[in-house]
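Got a structure here, written out as structure tokens. Questions coming.
Missing here is one protein chain; the remaining ones are kept as they sit in the complex.
Let's look at chain A:
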Amino acid sequence: MAKLPTSVPLLVDRFGPHTHTIPPGGWTSAEEPDRTVKTHCCFCGQQCGIQLKVKDNKVVGFEPWQDFPFNLGKLCPKGVKRYLQGDHPDRLLTPLERVQGEGFRRIDWNKALDRTAEAIRRIQQEHGHDAFAVLTGASLTNEKAYLMGKFARVALRTANIDYNGRLCMVSAAAASKKILGYDRAANPWSDIRKSKCILVAGANVAECAPITTEYLWSAREAGAKIIVLDPRMTPIARTVDLYIPVRSGGDIGIFNGMLHVMIERGWIDRDFIAKHTTGFEEVERAVRKYTPEYASKIAGVPASMIVRAAEMWGPAESSFLLHSRGIEHHTKGVENCMAAINLVVATGRIGREGSGYAMITGQGNGQGAREQGQKCDQLPGHRDIENPEHREHMANVWGVLESSIPHKGLSALEIFEAAHARKIRGMILLSFNPMVSLPDQRFIREAIERLEFFAVIDFFLSETARFADIVFPGSLMEEDEGTTTSAEGRVVHHRQVVDPPGEARQDWKIICDLATRLGPKDKFAFASPKEIFDELRQASRGGASDYYGITWEKIDEQKGVFWPCPELDHPGTPRLYEGGRFAHPDGKAHFQAVEWRPAAEEPDEEYPITLTSGRVVAHYLSGNQTRRIGALVKQTPQPYCEMHPRLAEKLSVAEGDFVRVESRRGSTTLRALIVKTIRPDHVFVPYHWPLERSVNNCTIRAIDPVSKIPEFKICAVRVAKAAPPSDDHVKLAPEAGGLR
């Protein structure tokens, strides 16, 4: 059974997180590097170009890469300090097996692989193929993402593979596909600079996509009006033309209200709508009742703000919509995004320079990792796993019978629910840390503890890997080669910078080794990531995200290639939907009428405050990497509870007091940060920390019916001043879950 082998403090003592503060060889080590390698930052979906300095097979520093067109040398603090995840004292250097009551001990590679293969075989024989699940991540390269999908469907023949992109932008993906046809940003980022009106909905750009700030500010200098929707006044919101402090979950009030005003004042493009779209009548009918006054009640902001937003967006000569998790992390995440995209299509301002739309994908390969077939409902090339033609195509690429390919499986959170119900008995996990990142942590822990066998591939012993039977030491991005696809849809090349240390191996080799023990050997006989990419090109050929014409050489020459790129002489497609040609078979955009509905749990008398969660600029995802980098830990050592002075006064809480944030599912105790820059009816807690400091103890296990994204952005809590906590972990370092 997967459970902690010993106490958390003992595990932390041996495996961290500890902070790494000084570069290998000391602060002077980067002065004369052996070489400098052009690659990309791994810490968000923007995939900034960066050069890493290497000395003695260790990354010792960085140099900006000023020629890379997306970021031109710019980096956020995570990019600057990313190199310190290498040569880290916490690094896993050998395979490990759990010894109950003691911890982990070294195990031979072959034994670790054999034990895992044997456990998978036994569980699948006793309980069926689907009883073993594969959990993966959106930080993986395209090659690894493709391989994981093939591993699950060809080697394990389980339907149950899904990934942590399910916690990221799946709502945006579903909405974009429904209305426009493709799941990808419609425009390259360079179009942002040329826009005259930009609507940023639920995107804390300054902290979660910092480089995008410069694109916004460039547009503003050229005369663009910027509108920001967020319950918190984020750093970009402070100086924009219109900041709307929408209540969490009230976004449809703003979008439908804006469209109502735009229709009334004639600020929609009726010609474009007639020629290039379907379904506008239903939308027009749906927004009829969304008068500014009605919409104001849903959005929780003055009606005048909604009118003002319509006045800015409606008659603009060009416009750009950007959104991310703020509107996507909801049980109505897909509907939120559709209501926003309706605003784009109703004006006809898409598919041209300066006009269009982008979701800001969060994870390192948030875009690419969702295209290569590691989602429970998709095959490579954004193919539908239930479509017979799509299945046939993949059966041919893989050389298997179509009937052997599993059908649609469970999504990430549903897999843990199935484990809790003992329907899923075993799991292998790579690049995912659900013991920080999933909602309702107590439930997730119970689910993991019920597994009969649990294997984890990771470079550090994450909070989740602590529960594993077998841990395989995998590779950092700079220890392997491959491609990722940035938020723009630009496929970029990560070069191998150093070799994995100790006995650590590249993740794809571990998977191939395991696959050959379980399935047909010839199907996983890859000699390099480039060979995997070549198969991926064939697999995606003819699909929506067509990579066939992309080669690593072309990526290097062009500094990235945008998909679709169907032929070898095709330059790629930076801008989609030019000339009003959408990606549906009829060539039209399909409007989707949206009606607002409440969240799974709205505040009430017992739990009167809205809790919303999110990120800070110094940390990436569950913090498994960034909570080990000294400079980033120093910048933001621990989580806190942001609240407005009015709420603080009501609760008799002073700055720095301990507060207990409690929902129906659990609680977290942390220090109060009292700021006027948040709605008085909301509190905010960043999510990167584990144990008693995890906001996901409180968040709700409720998902969008279409995208299956959890509702991280709203649940009901009560907040009270608390005594200094005395739990088992409070004395740990903050990066490990302690509190100062």
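Quick note on the criterion: a residue touches a chain if its C-beta (ideal position, glycine included) is under 8 Å from a C-beta of that chain, and two chains touch if they have at least 3 such contacts; residues count from 1.
The working rule: contacts and distances are computed from a predicted model.
Candidate names were "YCII-related domain-containing protein", "4Fe-4S dicluster domain-containing protein", "Glycolate oxidase" or "Glycosyl transferase, family 2", and the UniProt protein name of the unshown chain is "4Fe-4S dicluster domain-containing protein". Within the complete assembly, A:P302 is the residue of A:G128, A:P302, A:G542 or A:G580 that touches the hidden chain. Interface note: of A:G73, A:G128, A:P566 or A:G580, the residue touching the hidden chain in the full complex is A:G73. When the whole complex is considered, the residue among A:T213, A:T278, A:Q538 or A:S667 that touches the unshown chain is A:T213. Note on the undisplayed chain: of the listed residues A:A30, A:A286 or A:L438, the one touching it is A:A30. Among A:I227, A:V397 or A:V617, only A:V617 touches the chain that is left out of the view.
In the full complex, chain A touches the hidden chain at residues 22, 27-28, 30-31, 61-62, 64, 66, 73-77, 79-81, 206-207, 210-211, 213-214, 217-218, 221, 232-239, 243, 245, 296, 300-302, 304, 617-618, 631, 635, 644-646, 655, 673-680.
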